[in-house]
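Have a look at this one.
A single protein chain has been omitted; all remaining protein chains appear in their positions.
== subunit A ==
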Amino acid sequence: MIIYGTALLAVCHLLGIFLGDLLGALLGAKTNVGGVGIAMILLICARLWLHKRGLMPAQTEMGVAFWGAMYIPVVVAMAAQQNVVSALRSGPVALLAAFASVLVCAGCISLINRGERPAPDTEADAEARVATQRA
């Protein structure tokens, strides 16, 4: 049943957020530390474990896949509720600080990614592999 997949996703989500809050409280960070990341790792582990035991029929997978596919529409809705007005009106300090840090980070990303050994992993190759592994 589809709901099994969605329920599995929900349980991983809740457990991950809870553990993230717990980790935050333990570290005294006053916020959730990596809750979503922990939930993702839990879901990956659950998938591997269930798959090995043949407990992951296509129907169940669809219960998760639907929400994964809803991701972009959700992000669009998220964009629609940002405080764009205050961001645009905030004056030069915010604009300059944001712009400069984006530039520095972009340069850094570019630098690190250029270091990735390109050998057998050409762009098309990697893309094809991601695609086949997904299928």
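Assume contacts are C-beta pairs under 8 Å (C-beta built on N, C-alpha and C of every residue); 3 or more make two chains touch, one makes a residue touch a chain; residues count from 1.
The rule we apply is simple: contacts and distances are computed from a predicted model.
Participant: Any idea which of "1,2-phenylacetyl-CoA epoxidase subunit A", "Putrescine-binding periplasmic protein", "RNA polymerase sigma factor ShbA" or "Malonate transporter subunit MadM" UniProt assigns to the chain that's been left out?
Facilitator: "Malonate transporter subunit MadM"
Participant: Please pick, from A:3, A:55 or A:77, the residue that touches the omitted chain in the full complex.
Facilitator: With A:3, A:55 or A:77 as choices, the missing chain is touched by A:77.
Participant: Name every residue on subunit A in touch with the hidden partner chain.
Facilitator: Here the touching residues of subunit A are 9-10, 12-13, 16-17, 20, 23-24, 27, 29-37, 39-41, 43-44, 47-48, 61, 64-68, 70-88, 90-102, 104-106, 108-110, 112-114, 116, 121, 123, 126-127, 130-131, 133-134.
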